[in-house]
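Yeah, one chain of the complex is gone here, protein chain that is, but the others are all in their spots.
Chain IDs A and B follow the sequence of writing; residue 1 opens each chain.
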Amino acid sequence: MTLRLYLARRVLMLAPLLLGLSLLTFTISRLVPGDPVGLAAGPQASVEIREALRVQFGLDQPLPIQYLNYIRGVLQGDWGRSLYTRRDVIEALGVFFPATLELTLAAVILATALGVPAGVISAMYRNRIPDHIARVISLFFVSFPAFWLAMIMQTVLGRHAGLVPIGRRFPVIMTPPPQVTGLYLVDSLLALDFAAFSIALNHILVPALVLSFGALASITRITRASMIEILERDFVRSARAIGIPERVVIGKYVLRNAFIATLTVISLNFGWLMAGAILIETIFDWPGIGLYAVHASLSLDFQPIMGITIVYGVLFSLVNILTDVAYGILDPRIRYG
Amino acid sequence: MVETSSKSLQQLRSEARSARRENLRRSLYRFRSNTLSMIGLAILLFIIFIAFAAPFVVPFPEDAGGATHFLDKLLPPSSEHPFGTDKVGRDIFSRVLMGTGLALQVGVTIIVLATTIGVTIGAVAAYFGGAVDDLLMRITDIFLTVPALVLAIAISAALGKGIINAMIGISLVWWPGFARLTRSLVLSLREEAFVEAAYGIGASHMRILFRHILPNAVSPIIIKMTTDFGFAVLTAAALGFIGIGAQPPTPEWGAMIEDGRHYFPEEWWVATFPGMAIWLLVFSWNLLGDGLRDVLDPRARR
Partner (left out) sequence: MNTKSVTRVSLLLVATLLVAAAPLAAQGEDILLYGGNQDIDNIDPATGENYSINAALRSLYDALFINRGSDVLPHLVKDWNVDDAATVWTFNLHDNAVFHDGSPVNAEAVAYSFNRILDINGPPNFRWGNIADENTVEAVDEYTVRFTLTEPFAPFIGTLTQLFVVNPAIVEENRVNSSGVDDYGKEWMQSNAAGSGPFMQGRWEIGNIYEFIAVQDYWAGWTGEDNLDGFFWIIQREGSTQLNSLLAGETHIADTILASDKEQVVEAEGFFLDESSGLFINTIKMNNQGEYTSNVHVRKAIAHAMNYPALPEVQDVKVTLMPGPTPSNFPGFVPDLDIAVYDLDKAREHLAMSPWPDGGFELDYVYVTDFTREEIPGLLLLEALRELNITMNMVPTLWPDMVASCGDPATGPDLINIYTLPPFSDPHAHLYNQYHSDQWTSGAGSFQSCSFYQNERVDELLDEARSLGDQDQRMELYAEAQTLIADDQTSIWMYTEDSLTAFNDCVKGFVFSPFYPITVLFQDLWMDNCG
């Protein structure tokens, strides 16, 4: 099967998945006992005001009709409106999504940048002191409740040491770099504004670091395991035997091959980290989807919850597809089927 | 379809069983020689001991119930209150220790529930294959796609308050991993000779699945249960932190951190000690799980 056919099939399979996903969240959200209309209408609202809102949001219709209306809307780009803030869901998602994406990407990159070297060192010094140290350190960090660690790092590094800002993506009174991707780090580079880049980096560093800890252990472990497996393969032995420098052997032959297994774990972690971002965003006032999700959940605001779930679903599936494609690039022997 | 010419089903099964026993013996040896895992196990046994002993050893067991001593509120750590006191003057040391049992129960319940659901679905899907497999795996995919925390929040909110519902909520998002794993294990075991032999003598589906296939899939499932335990505890704590979970005055660690967040950093002890308790419990499981993986899945660590 060619890559193009394979991609087409995978994308097509997204449709039933997302339909099921939306049905699941729809069911759950309608099982919730509260009365979101009462909340949206405000404390002093009369019966008429509440009924008017109920009709306006289509909540007076039978459930199956509500669901069909919702799906029709989603397909036409109308993801509904938050009952509570009355904001358009898709607009809000558009605003919040880049912040979460940037935070998650930064965390994945950090986790890879810390985890892969740790795994490489572990493999090269297998069952010796550096191996044990790397292992204990990664297990040490992954065991922290992220929200707790975030709170402590924010206070220690931000308030007491004054090394990093206390929260947010960018200083309030400064204008963020012109929006191209919505990722401040990328946008500032595109605008060749290195001052803005360093400011954005400064803001993202601690939240991303805390978030990355959740993925550190598995990345370290899988890198180590696959490195060891490959180090023992014949082609590595022969490469060493014919006198190719160790640096080249590791860098060119071993790491490249070992990275395929690591890639799976990294992509799996991407989903985990995006979910983990919910708590980190709460602590650092990071204006992303997580913060939006918590508030929507706590006010039982149907439409945003469903929108968020669909966005996560699409993203998670896309990452999986991309991972499969990346396999093929890293290892041409892999066929799509 | 089946070649039972040289060996009977009995022979095949007993061979499989003795091979398992031999593996187990070697594994135990490897496990005992793994220092880090032994440390993890030691910490964990200590924590379990605390869970049982807490009501008898803590200075203020009533503080985990409904007692308040508002005149002693927010006292820093001292010899009387090693971890300080909280907003209504309860002894945090007593509450953290009294909360140990709950944390363990929560972890065990989530993992056992998730394993039961996941293994059943995964095994049934792989064993019967075809349309059943397709349907079950699509459902699994749907659950895998949603971020666990978001779904758990929604489910717990829909089910109503309380720690039991929070646990059910988390289990309902936790099983897909077990389903995937079990499915792949069963798929490969289905082709094994002793399973084919069982078919041959007309054993029932249930019997084949539960007597012949699943026992041979136990190791990887146990590894996953152990390594997942820590994450389940963390997720439960996160729900407690968000405010969905145990009802006050239950000494649930995540909720205690949420409490302490309001007083952080000046009254740092309120949030700090429950956080360290969570860390210790999760760390011990992770050390243990890491070691178990080495032992039960020798390919993973050489």
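As a working rule, contacts are C-beta pairs under 8 Å (C-beta built on N, C-alpha and C of every residue); 3 or more make two chains touch, one makes a residue touch a chain.
Quick caveat: nothing in here was measured; it's all calculated off a predicted structure.
Screening A:F26, A:F57, A:F96 or A:F316 for touch with the missing chain picks out A:F96. Of the candidate positions B:E196, B:E267 or B:D294, contact with the unshown chain belongs to B:E267. Listed residues A:L183, A:I199 or A:A239: the one in touch with the omitted chain is A:I199.
Residue-wise, the contact with the chain that is not shown comes from A:A113, picked out of A:A8, A:L23, A:L63 or A:A113.
Residues of chain A in touch with the missing chain: 33-36, 38-39, 41-50, 52, 84-87, 92, 95-96, 110, 113, 116-117, 120-121, 151, 154-155, 158-159, 162-168, 171-175, 195, 198-199, 201-202, 205, 247, 250-251, 255, 282-285, 287, 291-292, 298-300. With the whole complex as reference, residues 66-68, 70-71, 73-74, 87-88, 157, 161, 242-244, 247-249, 258-259, 261-267 of chain B touch the missing chain.
Definition applied: only the chains that are shown with their structure count from here on.
Chain A and chain B have Cα centroids lying 24 Å from one another. Put simply, chain A touches chain B in their complex at residues 16-17, 20-21, 24-25, 28-29, 31-33, 126, 132, 135-136, 139-140, 142-149, 151-152, 155, 159, 217, 221, 225, 228-229, 271, 274-276, 278-279, 293-294, 297-298, 300, 305, 308-309, 312-313, 316-317.
Those residues of chain B that touch chain A in the shared complex are 36, 138-139, 141-151, 153-155, 157-158, 160, 230, 234, 237-238, 241-243, 254, 257, 261, 264-265, 271-272, 275, 278-279, 282-283, 286-287, 290, 299-302.
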